[in-house]
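A single protein chain has been omitted; all remaining protein chains appear in their positions.
All chains are identified by letter, namely A, B and C, in their written order; residue positions are counted from 1 within each chain.
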Amino acid sequence: MRTKECVAMLLAGGEGRRLGLLTNQLAKPAVHFGGKYRIIDFTLSNCTNSGVDTVGVLTQYQPLVLNSYLGIGSPWDLDRKYGGVAVLPPYQRQKGADWYRGTANAIYQNMSFIEQYDPEYVLVISGDHIYKMDYSLMLDYHKQKNADATIAVIEVKWEEASRFGIMATDSQWQITEFAEKPKKPKSNLASMGIYIFSWKVLKEYLIKDEEDQHSSKDFGKDVIPAMLRDQKNLVAYPFQGYWKDVGTIDSLWEANMDLLENEPSLNLNDKSWRIYSQNPYQPSMYIAPGADVKRSMINEGCSVFGQVDHSVLFYGVEVAEDARITDSVIMPNVKIGKGAKIHRSIIGEGTIIDAGAEVGNTDGDITLIGGFDHIKLAEG
Amino acid sequence: MRTKECVAMLLAGGEGRRLGLLTNQLAKPAVHFGGKYRIIDFTLSNCTNSGVDTVGVLTQYQPLVLNSYLGIGSPWDLDRKYGGVAVLPPYQRQKGADWYRGTANAIYQNMSFIEQYDPEYVLVISGDHIYKMDYSLMLDYHKQKNADATIAVIEVKWEEASRFGIMATDSQWQITEFAEKPKKPKSNLASMGIYIFSWKVLKEYLIKDEEDQHSSKDFGKDVIPAMLRDQKNLVAYPFQGYWKDVGTIDSLWEANMDLLENEPSLNLNDKSWRIYSQNPYQPSMYIAPGADVKRSMINEGCSVFGQVDHSVLFYGVEVAEDARITDSVIMPNVKIGKGAKIHRSIIGEGTIIDAGAEVGNTDGDITLIGGFDHIKLAEG
Amino acid sequence: MSQIMGVINLVNEPDQLEQLTNYRCVSSVPFGGRYRLIDFVMSNMVNSGIEKVAVFAHTKYRSLMDHLGSGKEWDLDRKRGGLFILPPAVDETRELMKGDLYNFNRNRDYFERGSEQYVLVTRSHQVCQIDFRPVLEQHISTGADITMIYQEVDSDTFARARRIDVNPDGRVTMIEEYNRSLKQSKKVSMDMFLLRKELLLEIVERSLAQGYDYFVRDGIMKNLQKLKVHGYEFNGHLGIVNTIPSYYYNTMQLLQPEVWKELFLSRNPIFTKVKDEPPAKYNSEALATNSLIANGCVIEGKVQNSVLFRGVKIHKGATVINSIILQGCEIGEHAIIENAILDKDVIIRPGKVLIGDQTAQFVADKRKVI
Partner (left out) sequence: MSQIMGVINLVNEPDQLEQLTNYRCVSSVPFGGRYRLIDFVMSNMVNSGIEKVAVFAHTKYRSLMDHLGSGKEWDLDRKRGGLFILPPAVDETRELMKGDLYNFNRNRDYFERGSEQYVLVTRSHQVCQIDFRPVLEQHISTGADITMIYQEVDSDTFARARRIDVNPDGRVTMIEEYNRSLKQSKKVSMDMFLLRKELLLEIVERSLAQGYDYFVRDGIMKNLQKLKVHGYEFNGHLGIVNTIPSYYYNTMQLLQPEVWKELFLSRNPIFTKVKDEPPAKYNSEALATNSLIANGCVIEGKVQNSVLFRGVKIHKGATVINSIILQGCEIGEHAIIENAILDKDVIIRPGKVLIGDQTAQFVADKRKVI
């Protein structure tokens, strides 16, 4: 059989506890984003646009929606005869059964999947960041630097640095230190959770790490530090551009609002780097006489009779007359009654907001309403 | 969304211990059969030929080969926009994670998969039998009998009856007794492991069974007996035709040999009931001058220079000059050297038999050689 | 399994769509913001459980082939059954001039191979949501030889369509040629015929043997005495689209929320080819009312009583009123477009003013730069 130069392993097992109600029935990578997408669309589209056509998706938590969403990868042009998308849940072997016990263990358990393609490089990515990146350029860089591992990094604000894996590098971008969520960060170069490994080296470390009783089987906490200790050639790949971890309600809301700029820094209309997604059957959106829509993104299948300002509406949302929506994210098939008011909120899929009801405040914290809820008019 | 009248749940989790080396790396339903097929092809083809286009496949043991084999079901025309094949591995919920603890528990854990189609009936089948059956006729029968559950039955030899779930019925085929592997069978009507349930009734019993601490969560041992105790309307659906459980080496070998009759009772050339399968890229088979092939089935991609009698050859098998194969099943890509002799054997995928080597005996037990083995010429 | 096989007959489909069919056939004319005309009848067939559909293509069908592909979007990329695009045999060019029965005859194979008992023969230019299952039920219960679907209309359809007369027993007593005596009957044929396969093949054979080669004119109209032809009345929303006025009128009909809902939000979706466009984007100066807006649009100006297809860009200060703007058009800053139909990828330069009339729209050819 033919080999693949580079195979991607996409970690999509995250429960995403900090997204609260949104991840009740859903793995985090399957959470809706940007009026049309799910978070994982961005990483998958990056793969296909970068020419990486073999992607193992490691699932564990609530995978039903994600599995059926991924299918064989047709929406991302990843339904390949050889390669393409493969969903990799934990499974039983003759020796027994194991759930994935950390990111490194998840890859370890699927070594036979990787080996069947006999790749030279393995790209490890996760399904919970919003960004556009050409992994083929990073691979070129990895080869040119003759690296054992390359980690994509981005400059973050100093005050936020302690939330990330932080790297210190020399002037050649060689990594000299790696600290997972340091209290006193030595730099503001944060790991984006995107790794390219030379497969031979990674395989060796995965096997070692698996044998280590004390390891938590995590890339950031165990595998990378071990490589650093052994003075492997680890280099940082500096990335400029939009990148956002949407792991909290606030950051999810913010990332949605970022799209509403007149010239957003994440351009979804770029035909040379399309973001692919499953397209449900929806007609064009209908804007009624008397409706007013500004600074917003609205998907097909919506009908708007009221006002929408600075908001993101997913497919099938109905906004009745005199309703007013500001600074909000409205997920698929939400019905908003006459005169209802919604401010600074994220409304989960399929929820019904009765006529006259009010949700959220014009300032302060973001209000989150879960999916398939029913918000009634407050009495009195 | 539209509903589906009948959803099929295909139990494909079996480890198949009695198939020994063949199921080392492979779930039993993925074992090769009939020169071209895997065992599960028969059940899946029955589904598509019966108009059942929604099939949940419950996997647990070594699912990698099976998952990638199933894909989205295109070979069986089960790649449907709505419905089609879905692979259902065990998964983690917010409450925790569970492996499947029996056939009934496997269905229980996937109730939400079934409910999304709002079906009236659920067809429960397993992926380890070889037969052709029109489930739509069984469904008609189920409706006509106004049954809560219908179990397909077949007459087996009396001496074998104690290996099966045995039913006693009245003259109207109403089931009066069900005994799992009885020592003294009261009838020779064996359950084929094919059930149609009215979903409402099954759901109720699955929930009850799940709560029962003493249940082994098995259809034959727990759910059916419980229904019988409650005097639910259970009927037997008598089936005539070829049906074989290929759970042992002997029965797997026998079922392969059954295909070699001049007029086999399982006709694979029937255009109105095709058995679908993934088709690897292989050229037509080549028969050399001097070769002799009789009473055999040979797949594409084979080249035969020697003698083949009463045997089944999968794709890519090479038989060198003067080699002689009798009464054997040769799985994909086996290479058989000059003058080698193979009798009454099953040779696993990719194995190499050196020139002059001998495998198996002309009578007695079936010899099993596992996959990717190398049989050398015995010394002296 | 369905007992019906579908035939979408594009041979000599009535076409007065002028520039819109310069480079495409009627069936592939874009309609309703993101569809092509054929999507409606294709989806109606699939939603009625029909699993085998043949498209008898005739001329200018390259964009149609691209649109339909393998039939995947309609779930018709099947091993058994599914979609069959049957082009004419172009090596015999004289045959292109012949009537549709000639094509039916060349495709006897398609009919003979299927196990379905009935054939539904339709055109591609009827915009509606129709379930063909009750039509079959009526067909069986009346014992008709042929059941044809019609609608009683109140006003002018603006389209080319045949009027018919139906007697109180439901039997069709007259079918007229296109628009010959427009006001005689309010009943308009929807050009959809259900009949047994054997009867269809018999009609094909008998008509051709006599030198006649048009299905409706020769096969049915001439045999109204001999054949029991029944009418099936369809009461839902109907748009017959084969002239520029009917194209404009029926597009504007979609701006009525009840029409939009009936056509698009029923439990039966209208399927079409997928495009990967982001949601429509409205900036701070957007002013859009009473319009249909598809994904990929960027609205920085004013849009009123209009239908915008995918990927249309309305620049700042531009105004679009009472217009249909097809995929990929760009309206420059401060341009004014009124009562217009712009075909795909038209570019309007900043400041241009194009104003048509309500009864005679301004039509711009594909890829024109104005």
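Just so it is clear, a contact is a pair of C-beta atoms (placed from the backbone, for glycine too) under 8 Å apart; a residue touches a chain by one contact, two chains touch by 3 or more.
Because the structure is predicted, anything quoted here is derived from the model rather than measured.
Among the chains you can see, which ones touch the chain that has been omitted?
By the stated touch criterion, the chain not on view contacts A, B, C.
Among C:72, C:139, C:187 or C:302, which one touches the chain that has been omitted from the display?
Checking each option in C:72, C:139, C:187 or C:302, the one touching the absent chain turns out to be C:72.
Please identify which residue in B:171, B:231 or B:284 touches the non-displayed chain.
Answering carefully, the residue with contact to the hidden chain is B:284.
In the complete assembly, which of A:82, A:158 or A:372 touches the absent chain?
Of these options, the touching residue for the absent chain is A:82.
Of B:297, B:323, B:346 or B:366, which sits in contact with the chain we cannot see?
In the full complex, the listed residue that touches the missing chain is B:297.
Would you write out the residues of subunit A that touch the absent chain, in ascending order?
Residues in contact with the chain left out: 1-2, 51, 77, 79-82, 276.
Could I get the residues of subunit B that touch the absent chain, sorted low to high?
Against the missing chain, subunit B presents residues 34-36, 75, 262, 268-269, 274-277, 279, 281-301, 303, 312-313.
Residues of subunit C in contact with the chain that isn't shown?
59-62, 65, 69-70, 72, 77, 79, 85-91, 93, 96, 276
In this text, only the chains that are shown with their structure count from here on.
At which residue positions does subunit A touch at least two other chains?
Not one residue in subunit A touches at least two other chains.
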